[in-house]
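The complex appears here without one of its protein chains, the remainder shown in place.
Now for chain A:
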Amino acid sequence: MTQTKGTLYKGREGMWSWVGHRITGVGIFFFLLVHVLDTSLVRVSPEAYDAVIGAYKNPIMIVGEIGLVGAIVFHAFNGLRIILVDFWSQGTRYHRQMLWTVMGLWVITMIGFTVRHLMLFLDGWGGF
């Protein structure tokens, strides 16, 4: 690493990507706990399932879904980067370039997802 001032470890991109990976991982984990519980309502009754899943079609939840998918896509792409750093012989040399690739792919994927998700949502939305 290049010389930075002081002795406190403040890794640069590497540290922030690690923080981001950790926070998104925890967030997805808790979502999944709830998600399996809401899916299990199909064993209670069709009405119970439809009522709870109906909440996912509310405009506030639509924003939440974009956030969730944003977290997944970052965790997934950055996870693949970690795997490359560990197993590809040139991985450590290019880890920083790969992080910028991850961010670039994330932006492109999220623009595509957000536009599509909002359009489909508005198409079928009955209003408040």
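Rule of thumb we're sticking to: contacts are C-beta pairs under 8 Å (C-beta built on N, C-alpha and C of every residue); 3 or more make two chains touch, one makes a residue touch a chain; residues count from 1.
Rule of thumb we're sticking to: contacts and distances are computed from a predicted model.
Of the names listed as "Polar amino acid ABC transporter permease", "Succinate dehydrogenase / fumarate reductase membrane anchor subunit", "Putative ABC transport system ATP-binding protein" or "Sarcosine oxidase subunit alpha", the one that matches the UniProt record for the absent chain is "Succinate dehydrogenase / fumarate reductase membrane anchor subunit". For chain A, the residues touching the absent chain in the complete assembly are 22, 25-26, 28-29, 32-33, 36-37, 39-40, 42-43, 45-47, 49-50, 53, 56-57, 62, 65, 69, 72, 76, 79-80, 82-83, 86-87, 113, 116-117, 120-121, 123-125.
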